[in-house]
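One protein chain omitted, others in place.
All chains are identified by letter, namely A, B and C, in their written order; residue positions are counted from 1 within each chain.
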Amino acid sequence: MTDRIRLGMVGGGNDAFIGGVHRIASRIDDHFELVAGALSSTPEKSQASGAALGLAPDRIYDDFKQMAIREARLKNGIEVVSIVTPNHVHYAAAREFLKRGIHVICDKPLTSTLADAKKLVKAAEASEALFVLTHNYTGYPMVRQAREMIAAGQIGGVRVVQVEYPQDWLTEEQDFKQAEWRTDPARSGAGGSTGDIGTHAHNLACFVTGLELEALAADLQAFVPGRQVDDNAHVMLRFKGGARGMLWSSQVAPGNENALKIRVYGEKGGLEWAQEDPNYLWHTPLGEPKRLITRNGAGAGDAAGRLSRVPPGHPEGYLEGFANIYTEAAHAIRAKRAGITLDPEVQFPSIHDGLKGVAFVDACVRSSARNAAWVTLAD
Amino acid sequence: MTDRIRLGMVGGGNDAFIGGVHRIASRIDDHFELVAGALSSTPEKSQASGAALGLAPDRIYDDFKQMAIREARLKNGIEVVSIVTPNHVHYAAAREFLKRGIHVICDKPLTSTLADAKKLVKAAEASEALFVLTHNYTGYPMVRQAREMIAAGQIGGVRVVQVEYPQDWLTEEQDFKQAEWRTDPARSGAGGSTGDIGTHAHNLACFVTGLELEALAADLQAFVPGRQVDDNAHVMLRFKGGARGMLWSSQVAPGNENALKIRVYGEKGGLEWAQEDPNYLWHTPLGEPKRLITRNGAGAGDAAGRLSRVPPGHPEGYLEGFANIYTEAAHAIRAKRAGITLDPEVQFPSIHDGLKGVAFVDACVRSSARNAAWVTLAD
Amino acid sequence: MTDRIRLGMVGGGNDAFIGGVHRIASRIDDHFELVAGALSSTPEKSQASGAALGLAPDRIYDDFKQMAIREARLKNGIEVVSIVTPNHVHYAAAREFLKRGIHVICDKPLTSTLADAKKLVKAAEASEALFVLTHNYTGYPMVRQAREMIAAGQIGGVRVVQVEYPQDWLTEEQDFKQAEWRTDPARSGAGGSTGDIGTHAHNLACFVTGLELEALAADLQAFVPGRQVDDNAHVMLRFKGGARGMLWSSQVAPGNENALKIRVYGEKGGLEWAQEDPNYLWHTPLGEPKRLITRNGAGAGDAAGRLSRVPPGHPEGYLEGFANIYTEAAHAIRAKRAGITLDPEVQFPSIHDGLKGVAFVDACVRSSARNAAWVTLAD
Partner (left out) sequence: MTDRIRLGMVGGGNDAFIGGVHRIASRIDDHFELVAGALSSTPEKSQASGAALGLAPDRIYDDFKQMAIREARLKNGIEVVSIVTPNHVHYAAAREFLKRGIHVICDKPLTSTLADAKKLVKAAEASEALFVLTHNYTGYPMVRQAREMIAAGQIGGVRVVQVEYPQDWLTEEQDFKQAEWRTDPARSGAGGSTGDIGTHAHNLACFVTGLELEALAADLQAFVPGRQVDDNAHVMLRFKGGARGMLWSSQVAPGNENALKIRVYGEKGGLEWAQEDPNYLWHTPLGEPKRLITRNGAGAGDAAGRLSRVPPGHPEGYLEGFANIYTEAAHAIRAKRAGITLDPEVQFPSIHDGLKGVAFVDACVRSSARNAAWVTLAD
């Protein structure tokens, strides 16, 4: 299929987790072909990982800069690169590709520092290339359904947002790779749970409601002795326009695997969605029985339907949601290729969403340092 | 059954809700017989309500003071009175009975003001009579189970408490009686959702964990135009000893009927309980599958078993939980009658718990007035 | 309260289970006062049990016949008797009271043999007294809700009924009292799980749908070595009018405490209800999202409302459902007392329902003996 979009990858070597997710996500709807990679921090590991993935030896690079330079020169060089490294590498890597006009799909959070995030926004604005941030939960059909319903006024003006993202994998000290860099402020940034998962919760709350966060008050904790970043965060939220909310992120809540959940209450109804049971959206019109809207089922609308592959009752999940971000990116890249206007129903998290996420982490850390005083979000 | 404890009631007339609940609760385990009442704010209504309940005409009183005076003199006068009026009446009514040595079972919150609460504590301390506060959710078997497990160290040291109590019945302005007094600060006190249901959530968090709240930061809202008390509250919690938590109370969250829920996470495990499905307690020992402990079922211990009437799979609910408070009160009253020491496994919310609840509301209001600054709990 | 209905009890001594349930059920709505009993199979046990319940010594009887004779002669003798013995005693006991005009509330199944059931029907028809069978699950509000919706055509013509009642308490051989008589055909009748719980499932299916069972094909098993009655039953159902169904009863299904569940599917919708979560009824109008109707909540109708005591979100359960049967009985007894026509909305399982239940067990046993051939229901 010669029409596939040529994809490179930075990071995602053999012992990574999210790299494999990106690769599956890129294949599900058959829009991409992985053809190049700088997959690891050492040339040896990068070669081994690339070979395992079946990359041509001359498309396996020692580092992202080498890859950006050469691929930009190739006739059939990569059109887009996925950056799936630890956070502190995002900025430097993305910059190299953006300045050469290669589209970037980048893992969240955008960067490990607010300064880097701001610089990256400038780099992206100066580039012709697209920038797609994988806040993958915005790709779930029932999240789109919720957003569509709120935008259409189906629950009335939003008053209260309850969003939480508890996990339990860091309840005790861990020393394997995924845990190690995520608890190292030099690599993950100043936020621990706030950066790794709180940014997802923040992004989801804004995406679903269409609201923007104005101020927050955060009480961060590092419960595990010796931990240098927060592993639990309690945050009160004030949105522009008057809605209020609470956000809880935790990596020390036993019994929670990946329990991202959002509940939104408006003047005329409520909506509830949980990532671990993603095919369901609960909707209560005020004064009526609660309704269970299912992915592609009765009551689900166009926004969910266009991201859904199989009939209701045939569950889709994390990988399909992630694939939807890739497929939205593919639509955008193909529109760029063709020089046509992008269909407005295509949506993906942007570099500006990424900046807001890093600003959210920054605000949490600042507020907590001031004993949970209210702080506004820098931008 | 001549052995029944003679019970009077203040409030709980024909159009009340909680009075009927108290009466059913008093009958379930057959420890009480309602024999007297000052059931309403007017003599006419009180008479009508008393007649409907089958009270002897000479035991139906115009007001609580008249009742306290006369019943105290009767040979077979009431031994205990249930006070089920709006909050602002609790103090004056309770005082009359306490000073005559008549035991008091009083609805929550203890009083409508902190000053009243402190005075009532003194009145109770000066009296020989018992004082039982109906924080009824502490009477649910699986709540006792949770408390027992935490006290036994089964989830390790507590780190995080998430407690919430959302409802939806005040999403729009309401003018029926139950809504009216609860949204009138003169009768309910300065707290709206915080007083009516936040106190339950606060009490439950402390009861289950055995922890005491040290400080809180509260952001209160009154979303419904013209409402004089909070109808939604976001509260961050700091417990003595280092545990942290969040508390959400709301009366404007469509789709939530009476959704009190508590989740407690410790160093070695987690527990989750929801009032609307009260026969279940979820327990996750860290690193093991989640377990569903059922009331009277496998894995349930003595603390739950002694409050359970029927086998597992035969659901008990709100009325049975409420009845457990009455039955605990009966055990205490019988022990007093007999002049024997009360079995330490008998537990009921005390006037001191009541004071803490009013202090919680007071702290929420103070904190919110100071833009959610941290305040310690007065006592 | 002189207005209470005077109640006696046969069976229900100290080590019984269901007797205590009946007593609580009789108290919840305050219509009855237990004043007499023949509570056990020996005079000594009966005396001890009666004393523990606070009965007057002269109202504690050695056996049910003595009690029937004397109470019928007393000026304020019992008006109604609850029969809560093992099945094989029901017929002889009920007959004694019916022939003296004392109303009978009798536990299910009606009798241990079909012959006894037919004789008891004649005895009841010859008596002025009422006969109420405690198929208690028909007293749950959401069961009434389901019945009302089907009767109103809300799911169209019924096609398929799936009903099941699995338990696990007899997975291994047991020798305590409750297990012993239930697995002894001389006391329980020829059916094991079919008699003890299958009759509930059969009754519920007919009550909810308004249909009558025409024929069945049953495959019964006794999995536990040495067991003399079925402990698991698979039954295919054909209802008059063309609806079909399946019924599963089991006492050997680990993980099922008391998991009675019914699902009904019609031409225009479906309904699902589970006894262990009794406050919820799921309704799917064909082509629309599933709806969760809650007890006393939005969408619940009059039939459920009149049996509901507390607001939605305040769970009622097994004891309240059982109490509803007692309260319906009280309405009927009071109407008899007053000589007025009973309000048609008052409903309770009758002796004819009891006969159908025994016929169901008989048919299951006959069919299974013929290798699950179809048999019609004797009447």
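A few points about this structure:
The rule is simple: contacts are C-beta pairs under 8 Å (C-beta built on N, C-alpha and C of every residue); 3 or more make two chains touch, one makes a residue touch a chain.
All of these numbers come straight from a predicted model, not from anything done at the bench.
Within the whole complex, the absent chain has one touching residue among C:45, C:234 or C:352, and that is C:234. The chain not shown here is touched by just one of C:210, C:255 or C:305, and that residue is C:255. Among A:15, A:125, A:257 or A:343, the one in contact with the hidden chain is A:257.
For chain B, the residues touching the absent chain in the complete assembly are 283, 287-294, 297-299. Remark: the residues of chain A touching the chain excluded from display are 1-3, 17, 20-21, 23-24, 27-30, 53-54, 167, 169, 256-259, 275-279, 294, 297, 309-320.
Contact residues of chain C toward the unshown chain are 155, 159-160, 162, 164, 168, 171-172, 217, 219, 221, 223, 232, 234, 236, 238, 244-246, 248, 250, 252-256, 263, 265-270, 272, 282-286, 290, 371-374.
Keep this in mind: only the chains that are shown with their structure count from here on.
Overall, the chain located most centrally, as judged by its C-alpha mean against the mean of all protein C-alpha atoms, is B. Summarising the inter-chain layout, the chain whose CA centre lies farthest from the centre of chain A is C. One simple way to say how far apart two chains are is to compare their mean CA positions; for chain B and chain C this gives 35 Å.
Separating the centre of chain A from that of chain B, both taken as means of CA atoms, is a distance of 43 Å.
Listed for chain A are residues 283, 290, each touching two or more other chains.
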